[in-house]
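Structure first, then comments.
In this view, the complex is presented without one of its protein chains, the others remaining in place.
Up next is chain A:
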Amino acid sequence: MGMLEIQKLSKIYNGKVSTRALNNIDLSIEQGEFVGIMGASGSGKTTLLNMVSTIDTPSSGKILINNQNPHQMKKNQLAQFRRRQLGFVFQDFNLLDTLTIAENIVLPLTLEKKSLREMDQKLKAVAEKLGIVEILNKRTYEVSGGQRQRAAIARATIHSPVLLLADEPTGALDSKSSRNVMEMMEKINQTDGTTTMLVTHDPLAASYCHRVVFIKDGELYNEIHRGQNRQEFFQEIIDMLSFLGGNAHELSAVRV
């Protein structure tokens, strides 16, 4: 039994024309695994992530996180579940402008009303790990995009979640910052053993994963595992993407 179990998951959006966004997805992620989800725009990868992150509800099928089914919980219970068990990293950081970086990072803990000592301890540990100690008292608009994303990762992991979910974390970053952010996520996965699910367009970001799952038109298409060499894995991903339909250039053009 994996840490995250997705069984026969389907999602249909009803409208004037109903759209089948996901069709019969089965996926299992083991404890401590670092899995990337890739696919073209509209392939359904963000829908899948939303479902796992409990923001959206499946039309049929089941999701189990740590043997719990979050979609059977009540709203307030669900919020608490997200707060305690999950960590989120977003493309646009989602940091609050009114707070300092430190306050943003401890936010999940303050909502839990943890003691000040515990918060300070964890803040120090996570800030050192991510190399953002010197910007802790700055405002979000005073630091670079890469630093902001590292702060967001710090916020997502300060409460030691069982599952870290990242939605295009490098989508708004330059290549140097992207690399840096991905190295941080890899580090957290290795040192803390945090199970991580990453949705991305970016082959470079995906090359940090243990395994990359490809989705095409709402269905699982293929998956490839990383060997010893990341460079080789990167090439495999590019090949896979071009095989999927578009060409490498078109698919990796998300960088700003």
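FYI, contacts are C-beta pairs under 8 Å (C-beta built on N, C-alpha and C of every residue); 3 or more make two chains touch, one makes a residue touch a chain; residues count from 1.
Note that contacts and distances are computed from a predicted model.
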item	value
Omitted chain (choose from "NADH-quinone oxidoreductase subunit H", "Putative ABC transport system permease protein", "Nitrile hydratase subunit beta" or "Neutral amino acid ABC transporter membrane protein") - UniProt protein name	"Putative ABC transport system permease protein"
Among A:Ile37, A:Ile65 or A:Leu86, the residue in touch with the chain that has been omitted	A:Leu86
Sole residue of A:Gln68, A:Thr110 or A:Ser175 that reaches the chain not shown, by the stated touch rule	A:Thr110
Candidate in contact with the missing chain, chosen from A:Arg139, A:Arg179, A:Arg211 or A:Arg230	A:Arg139
Touching residue (missing chain; options A:Ser28, A:Asn94, A:Ser160 or A:Ser242)	A:Asn94
Positions on chain A contacted by the hidden chain, ascending	53-56, 75-76, 79-84, 86, 88, 90, 94, 96-99, 103, 106-108, 110-111, 113, 116, 119, 139-141, 155-156
